[in-house]
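Please find one structure pasted underneath; my questions will follow.
Missing here is one protein chain; the remaining ones are kept as they sit in the complex.
Moving on to subunit A:
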């Protein structure tokens, strides 16, 4: 198969990466030209991750929910509620941070369980259950915070969002290389990740060849990896010369790997896709569909709670409005990432790229000073365009 026809038949995956690269390139040029600011500055890249981490984290869970053929509209309110719980426990009750974090995750799990129970075992449409949840938990957030902001958080809690991985090499590099503030740990981790990506890619190629799957043409494989690794190392370098790897980025990276592994390599992950593809057939094949749907919602609740704490830590206070409208960003990221509304399809890596596309656009448009009005319009159109592109591709 020629390079061109191969890429044609895998247009979605390449299209996503190319779209992200194009959008970044676009903003770099425009931002430089219009207000003479470096869009790819170390500080802005760091900001980009800090601003969007919670969307990506929740999108991982939302993918599972959507693959299973459901939806969760309550995540924005759950973010607000768990942030409020964290604030009340730390600030008002004086709980230690190491106890607050598991407590909040547990609250998230219970919320997910409460909603998943009705969806999974009573077959109540998830749209209804989580729409109710959206209202209920927004209300409970207001009640818990008494309509006030609660803050500030102790430093250790803030580090959830604003902390950085410490540099194990200290300032040795400064002495050795004469460079200023290069965070060696950050760079090392990123380079290692890039190498692992290439290694896994190569291993998959040999495997595909064994199963008689048409492998990606070598040229395409190396160009794609060059772009991905180049981007990784570039971002890593930029982070390294600023303040190092944010804790959030590490959490994000680890979660992405775990969820990609879970969805693609485990029996439970496979069963979720089967259930989304044809629930009745899955059930008659001995798959416990109710239990899996329930799990997807519990998992979503836990990730929403994690996101809630990160948001609270970033704002350094819990506000009644925290998380409002997040559900839409998260769901949009999943669909931009190529998941199907009908369930049964979608990939973790697609969702992460989808969330990054949304994030880069948010960030770029804010820097350019585009009003929130136009931003909403543009984001809406991008979502629509991505899904139209999908449908067009499928019918072609």
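Just so it is clear, a contact is a pair of C-beta atoms (placed from the backbone, for glycine too) under 8 Å apart; a residue touches a chain by one contact, two chains touch by 3 or more; residues count from 1.
The criterion applied here is as follows: contacts and distances are computed from a predicted model.
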When one chain of this assembly is omitted, its UniProt record names it as which of these: "Sugar ABC transporter ATP-binding protein", "DsbE family thiol:disulfide interchange protein", "Cytochrome c oxidase subunit 1" or "Pitrilysin family protein"? "Sugar ABC transporter ATP-binding protein"
Missing-chain contact, candidates A:29, A:135 or A:281, resolves to A:281
Touching the left-out chain: which of A:137, A:273 or A:294? A:273
Using the touch rule from the top, list residues of subunit A that touch the missing partner. 207, 210-213, 264-268, 270-271, 273-274, 277-278, 280-288, 344-345
